[in-house]
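With one protein chain held back, the other chains of the complex are shown just where they sit.
Here is chain A:
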Amino acid sequence: MATYLEFIQQNEERDGVRFSWNVWPSSRLEATRMVVPLACLLTPLKERPDLPPVQYEPVLCSRTTCKAILNPLCQVDYRAKLWACNFCFQRNQFPPAYTGISEVNQPAELMPQFSTIEYVIQRGAQSPLIFLYVVDTCLEEDDLQALKESLQMSLSLLPPDALVGLITFGRMVQVHELSCEGISKSYVFRGTKDLTAKQIQDMLGLTKPAMPMQQARPGQPHEQPFVSSRFLQPVHKIDMNLTDLLGELQRDPWPVTQGKRPLRSTGVALSIAVGLLEGTFPNTGARIMLFTGGPPTQGPGMVVGDELKVPIRSWHDIEKDNARFMKKATKHYEMLANRTATNGHCIDIYACALDQTGLLEMKCCANLTGGHMVMGDSFNTSLFKQTFQRIFSKDFNGDFRMAFGATLEVKTSRELKVAGAIGPCVSLNVKGPCVSENELGVGGTSQWKICGLDPTSTLGIYFEVVNQHNAPVPQGGRGAIQFVTQYQHSSTQRRIRVTTIARNWADAQSQLRHIEAAFDQEAAAVLMARLGVFRAESEEGPDVLRWLDRQLIRLCQKFGQYNKEDPTSFRLSDSFSLYPQPVLLDSSSILAERILLMDTFFQIVIYLGETIAQWRKAGYQDMPEYENFKHLLQAPLDDAQEILQARFPMPRYINTEHGGSQARFLLSKVNPSQTHNNLYAWGQETGAPILTDDVSLQVFMDHLKKLAVSSAC
């Protein structure tokens, strides 16, 4: 039955929501026994070309603790012009504008196909988009040149009225004033000094009432944007100026003696960027875009010292708690990230270097604010250039695919509570009747802030069924969830997108098959992965792995069909078949006369088997009689191109062959069914052995089955 697959797909397309379970176990106890929690992946701004926003504001439930938004699931009394909230059952009067409604004249939000609807808020001042470039100048000449070009190019992609600013850093941090004629002016900060937000704003002259301005324009009320005008200017005004400024940008001039890393003040630069926006445009959509070519080496947030003889921390160091700067640096960036999130801004990190750049310490900057994090080898690669360009891609309406300052609110019907969310968000700490005491991910709230998001930004939202076992939900009853996302659209409008969904309850004992059939194993895998990653933030790696293993075993025990103590009898139904084994590519696939195309999201690898490679070397593809060989070679290239076009961030594209050094990208991903340990057992003819101690999927599955059927667990 393709029905559930279709249902899942349809729901995802319409609402941007995928649940781990599409039929919900009706009691807390049952839900717990399902192992995989009731949760969903929500893509709040899922692109909906077929969904024009309505130009009015939503109607809210009048109960102050509810304030749910009128939706197709609500009971409506057309005659009395009343509607009943499907979350709190409050009866509400329609507002005056709705006097004309009837069964045949319904507002969009009542129509079933508008389970997701978007409202445009007309109130409030529109604020421009803000892009603050924070550029590392400790780069190799060609890297810097490439970066400068990319940045110059980006100016033409920005909306003309967007405000743009530039901070450069190396040994020192320079905040460039963009409005000066005749002389370029910048404010310079020591790269080693931790400055408070207040100090930064004082030093940039942001806190002082703009006296000169007032005098210069008597009578005009003082508006805040004027204060910052020196550092953030509309693109259309300083386009040329900034292009020149970027053009003249030089590598950090301070000499780097042999055996030293350049002094890179990333921590202070970010701190100043955050402080600058904080002082000028709080709660307005803004992107801090950090471009860095190496690890921070001085000041707050430094990750490694400037002595080259001391290598940057490895996982080994971290595990042994031997990474000297890590905790302090992480704390610094976390502090910045939290401040940024509070102000509704986001931080992108574009790190291009062959060695590590300290993303581990800085990751929260992007994670907590919904920024992008892009890693590459060099700014002078198409990977970076195209990824960067893709940031400014536009949707079918010609609007930028980015939104800012979103708050996501989740409302649940009474049988459910929200346990938490995992994604590029921070808690807004809003308690309410639908907030669970148990936390999964970022919990304890029914609202989250997502400072930067795009049509693909997805959160995992975890729920708890609170219905008691002895008070089951009436058969046929449905649970409902409403997602309300308020955000600043790239067109600078404030918008609200409302998605209201409902799913059936089922009694897990009598209707387990229903529940099982409605399992979305892809969503579940992602949701479990998010939980695992989230736990890994705070727990030791091995503990998390053990936890994941245990969850998997329990799931297999619950839903597998087997005879006790008989691994060979173990079977999983279709809806679970992929869950334990997401890896399909096996080393046994690597054969001499094959071409392989591997897509791992971040990497696309085309691999020519040994024979194929020899043929190509011999030039067969150029001979008319081997035209089909030519097509054969071309086909994966075309496929890869297609993926490359759409993917963000742009994946690393690797075109290699048997024995090529870059074949490692393939070899590191395939299932190691042949290793040096079992090579002889498997014989010479099949596939390529992988030199690893990791177990292969087969071994893993065997082990899993054994444990699942074991009664000892």
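Here is the rule we use: a residue touches a chain if its C-beta (ideal position, glycine included) is under 8 Å from a C-beta of that chain, and two chains touch if they have at least 3 such contacts; residues count from 1.
Here is the rule we go by: contacts and distances are computed from a predicted model.
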Protein that the absent chain corresponds to, by UniProt name, given "Proteasome subunit alpha type", "Nucleoporin nup85", "Aspartoacylase" or "SEC24 homolog D, COPII coat complex component": "SEC24 homolog D, COPII coat complex component"
Listed residues A:Gly124, A:Pro253 or A:Pro542, member touching the removed chain: A:Pro253
Touch with the omitted chain, as defined above, among A:Ile183, A:Met240 or A:Ala646: A:Ile183
Residues belonging to chain A that touch the chain removed from view: 172, 174, 180, 182-190, 193, 202-205, 211-212, 215-216, 248, 253-255
